[in-house]
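Step one of this worksheet: look at the structure below.
The complex appears here minus one protein chain, its other protein chains still in place.
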Amino acid sequence: MYEHLKQAVCEANRMLGRAGLAPLTWGNASGVDRAGGVAAIKPSGVGYADLEPAHMTVVDLDGARVEGALNPSSDTPTHLVLYRAFEGIGGIVHTHSPYATMFAQACREIPCLGTTHADVFRGPVPLTRGLRAGEIESDYERGTGRAIAERFANLDPAAVPGVLVAHHGPFTWGVSAAAAVENAVALEAIARMAWGTLRLAPDTAPVDPALLEKHYTRKHGARAYYGQRNEEPLSE
Amino acid sequence: MYEHLKQAVCEANRMLGRAGLAPLTWGNASGVDRAGGVAAIKPSGVGYADLEPAHMTVVDLDGARVEGALNPSSDTPTHLVLYRAFEGIGGIVHTHSPYATMFAQACREIPCLGTTHADVFRGPVPLTRGLRAGEIESDYERGTGRAIAERFANLDPAAVPGVLVAHHGPFTWGVSAAAAVENAVALEAIARMAWGTLRLAPDTAPVDPALLEKHYTRKHGARAYYGQRNEEPLSE
Amino acid sequence: MYEHLKQAVCEANRMLGRAGLAPLTWGNASGVDRAGGVAAIKPSGVGYADLEPAHMTVVDLDGARVEGALNPSSDTPTHLVLYRAFEGIGGIVHTHSPYATMFAQACREIPCLGTTHADVFRGPVPLTRGLRAGEIESDYERGTGRAIAERFANLDPAAVPGVLVAHHGPFTWGVSAAAAVENAVALEAIARMAWGTLRLAPDTAPVDPALLEKHYTRKHGARAYYGQRNEEPLSE
Partner (left out) sequence: MYEHLKQAVCEANRMLGRAGLAPLTWGNASGVDRAGGVAAIKPSGVGYADLEPAHMTVVDLDGARVEGALNPSSDTPTHLVLYRAFEGIGGIVHTHSPYATMFAQACREIPCLGTTHADVFRGPVPLTRGLRAGEIESDYERGTGRAIAERFANLDPAAVPGVLVAHHGPFTWGVSAAAAVENAVALEAIARMAWGTLRLAPDTAPVDPALLEKHYTRKHGARAYYGQRNEEPLSE
């Protein structure tokens, strides 16, 4: 069962490995089947290159294992909190990609310094608060998910498809596991450019909100005119 | 029709992908056929690896589609303004290459700090002014092209084959789409070196104009003595 | 004899080459056979790509050659001091990987600035003292090993699987040569993130000890729940 989901999640994890965002086994992608009430996720601590769909672990949204012989990613409870909190998303990715992690470690959100950022995030990349001692010691991964959801109390996860967890690293999401990987790639590129811009000119101000809106809405929403209107234009 | 142009533009876009200057689909190359009054450009939002000549979109210089089933790059109006303003150019490339984009985001032109720069640009890499709110909201891509052309009022686009668009990123051009890709590669390397030089010695002054002239004219113009005098020396 | 050991050490050296941590021939991996009282190590000054198990040099723990036609790495005496001092380790790696070497050259330990670090090192990555003139001039490589062992007088090498040698570069270790290579990859990633975090926010404090403990013990020790409980989960 869930073959289509396991195949999509497997391919997203392999993309993550090929994109160079996850040295060793430091990253994971998942996808959700809303109708079935289950998510598929990478097994914990295994490499990307040899992953097959059958290796994916399927859990229900309470975390009970439904399919798969391997232990799911230790970050699974974080993913499940986010699937419950953000109803519109279909996939989640966690990495320790270097530049995004530098901002997370420095406890700085990423300001929108240019159109590359505005094409993907409708505003700064937000930062969570640090977890309290009790949250760290008990139910840590679920606490991480809750801190993300709390940070999005007044943010739209569809327009801000990622976050920096303080002292830790980035999570991104999207309509599918593949879209979440693309947002992880985009976030790392955005973080790298922001990092380097701030070295060159530490006082660089965020871009004009009109420019941010223009670029975001060129690519997203009812007035978008970027891209093709079908998903696989080259296979027509 | 326009097979030769579509093939050249397709190959330039594939070069752009292989050069690593355009993660995801963040870049485009075009070429112009001056006699035919048309330009060919990458379709919007599609990857580089699978591009075929038949996927290229051909438009006239007013932007009307002449050939091709796919939507052209959303940056097409910028390219067309430049083809009209800069009569000697044959190809244009837009990327979000990281170091060039850092200077664009910091709103700094790139000073000529060494011979690598002088081999390609006869002076600093210029920066456009930011667009006004009205330009952003209405006819944004054409406005971007106009701001570039305005910046070149007193500059020779043949001698300064690229620009940084404020808050956005670089455009480069050349006698062909392939030459524009080479200038995109060169600009990114120059930007990276300038960025790092300024970290090491923030007060580094531009090079002696005599050195700039020497290096530029070694490679360009009537007295050039760099390279071979035919285009494909190894196939003789 | 020692075929299994030579094969494991050969493969670890080839991993080191593929990981890009050792330009030219600037790095070496070794492994120990505690029962046999011997270590196998890369031959000195040869490239990684063509290494075969038969090229490995086997020495006893006093450094006498037991097998192999080629001179062992000039760093062999350092490795042997560490195998004697740290009884639980099975493999050692030395590199000049760039970011770890920057901290070593600057004589700075690497503070624990995030969970990526805490997943691998239970505390800062320590720095040795510089060697004294007499130690440099006589028995230098053994002196390097002794300075590392001295630095670990009050540290557990199982929980802190690497060190920066002042003015020089990193050594890492693990339960096997392959585990030592993984720790070399992890150390370089951690060093790069710390380096970049300190550029963004020079006063970044180390993470809360509770967060460090949580991440370290998620992956290591009796309460670990990261990964699978068998070594090769995908081959079942």
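By written order: A, B and C. Residues from 1 in each chain.
Throughout what follows, contacts are C-beta pairs under 8 Å (C-beta built on N, C-alpha and C of every residue); 3 or more make two chains touch, one makes a residue touch a chain.
Small disclaimer: the values here were computed from a predicted structure and weren't measured.
Student: List the displayed chains that the omitted chain touches in the full complex.
Tutor: Result for the missing chain's touching partners among shown chains: B, C.
Student: From the list C:P23, C:G37, C:G88 or C:G221, pick the residue that touches the absent chain.
Tutor: Candidates C:P23, C:G37, C:G88 or C:G221; residue touching the omitted chain: C:P23.
Student: Per the definition of touch given earlier, which of C:V9, C:L113 or C:L131 contacts the omitted chain?
Tutor: C:L131
Student: Looking at C:L61, C:M102, C:A149 or C:A210, which residue reaches the missing chain?
Tutor: Looking across C:L61, C:M102, C:A149 or C:A210, the contact with the absent chain belongs to C:M102.
Student: Take the complete complex as the reference. Which residues in subunit C touch the chain that isn't displayed?
Tutor: Residues 23-24, 26, 43-47, 50-52, 55, 69-71, 74, 96, 98-99, 101-108, 130-131, 133, 136-137, 140, 167-169, 195, 198-199 of subunit C touch the chain absent from view.
Student: Which parts of subunit B face the unshown chain closely enough to count as touching?
Tutor: Residue positions of subunit B that touch the missing chain: 113-116, 119, 182, 185-186, 189, 192-194, 196-197, 199-201, 204, 207-208, 210-211, 214, 218, 225-229, 233-234, 236.
Just so it is clear, only the chains that are shown with their structure count from here on.
Student: Smallest number of touch links from subunit A to reach subunit C?
Tutor: 1
Student: If you fit subunit B onto subunit C using only Cα atoms, how far does it have to rotate, to the nearest 5°?
Tutor: 180
Student: Which whole number of Å gives the spacing of the CA centres of subunit A and subunit B?
Tutor: 32
Student: For subunit B and subunit C, what's the span in angstrom between their mean Cα positions?
Tutor: 45
Student: Using the touch rule from the top of the page, what residues of subunit A touch 2 or more other chains?
Tutor: 199
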